[in-house]
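Okay, so here's the structure we're looking at.
All protein chains but one are shown at their positions in the complex.
First chain written, first letter: the chains are A, B and C, and each begins at residue 1.
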């Protein structure tokens, strides 16, 4: 679901339920699961923006490997609870794109974690590539020089 | 480590330690982790046989997608314990190969699980391919018609 | 979504999208991912039957570790495609329960994989336990002696 961001930047929401194998013996979602949820968030945001990631890879031959990842964990997510992932496409500069995320308890909106990823657009030869036109367009007037 | 099998079939052993994210809230290794350990077992057996799986894929363009998987779980594997995976290449017929596995507690040898996988050799176009020559050779006098 | 089964056994349907980390270098969903999807299927079926699995664990102290797993893979599932998981609770005998699954391409209904799991109801002490009353009831007239 595409939602307006206060500063006019593309943002979207999706939900996920904590899966059993995503939990660990501590009884809550393992911290690496959040990297997967962040990825679900940006997948759905790109789809909502009309640029499904699979098509970017398959049709345009552009990959977005993660160059940086950061996460801050506030509260544990427990088995089977529904979490709401909000994803913002906050900036793009040349071949780099930055997304920011929050993971909240669905319903109460309690913040569980926040984080970001920075991606470098590259071709299958791993050399830098320009952002796909559709994605660049959707960034519109977003503050493109902030990355 | 390549070990002789009573019936002269290729067999090998490797070990793995149960990783934290492989455990779940039940406090032991999640059942899907065993499919990953089985895969570690056949990866090391293929390497020991002189046919590293990565090379089969990259040089010969042959893939071995799993066509069947079966596992029986006896006892739980707990966090950080070392398990010993024994892998047997029990048969090959045309484009199909069958591996069998046991997962035991390293040290005591207590059986934790056993299982099998059947693989179909295919090309990148998903069409059946003959087994790589090196692998077929290493099967030697193994009972190739039993698959 | 709870759906009627031809033989009156509890059955349900849910969907999942193939996640990026569920794919492997072969370009399709890794075979261990199906064990996770089967688990999603039975989680949703148990919820639909009024016995959420988390509550069975937390309130009744009953765990359902997997005792057996079987899967047959027909066609690959690719990144970002939606799969439909149909789960049937086919039998229960004493402390053992058997579920059967199909994974189909959502939309076309093309069969991707099928499988089963057998679970043993145990307490936190790993000793056999009777099925939770709610679950036993929901099995109703299902052929309970077939497991």
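One rule holds for everything that comes next: a residue touches a chain if its C-beta (ideal position, glycine included) is under 8 Å from a C-beta of that chain, and two chains touch if they have at least 3 such contacts.
Everything quoted here is computed from the prediction, not taken from an experiment.
S.K.: Omitted chain: which shown chains does it touch?
M.R.: A, B, C
S.K.: With the missing chain put back, one of A:2, A:49 or A:71 would touch it. Which one?
M.R.: The one listed residue touching the chain not shown is A:71.
S.K.: Even though one chain is hidden, which residues of chain C still touch it in the full complex?
M.R.: 20-21, 23-25, 27-28, 30, 32, 79
S.K.: Touching the hidden chain in the full complex, which residues of chain B are there? Just list them.
M.R.: Contact residues on chain B toward the absent chain are 19-21, 36, 39-40, 43, 52-54, 78-80.
S.K.: Considering the whole complex, not just the chains shown, which residues of chain A touch the missing one?
M.R.: 25-26, 28, 31-32, 35-36, 39, 57, 63, 65-73, 76, 126
One rule holds for everything that comes next: only the chains that are shown with their structure count from here on.
S.K.: Centre of all protein Cα atoms: which chain's centre is nearest to it?
M.R.: Per-chain C-alpha centroids compared to the overall one single out C.
S.K.: Taking all residue numbers used at the chain A/chain C interface, answer same if over half belong to both copies and different if under half do.
M.R.: same
S.K.: In angstrom, rounded to a whole number, how far apart do the mean CA points of chain A and chain B lie?
M.R.: 35
S.K.: Express in whole angstrom the distance between the two chain centres, defined as the mean CA positions of chain B and chain C.
M.R.: Distance between chain centres: 25 Å.
S.K.: Could you say which residues in chain C touch two or more other chains, in rising order?
M.R.: In chain C, residues 36, 39 touch at least two other chains, as defined above.
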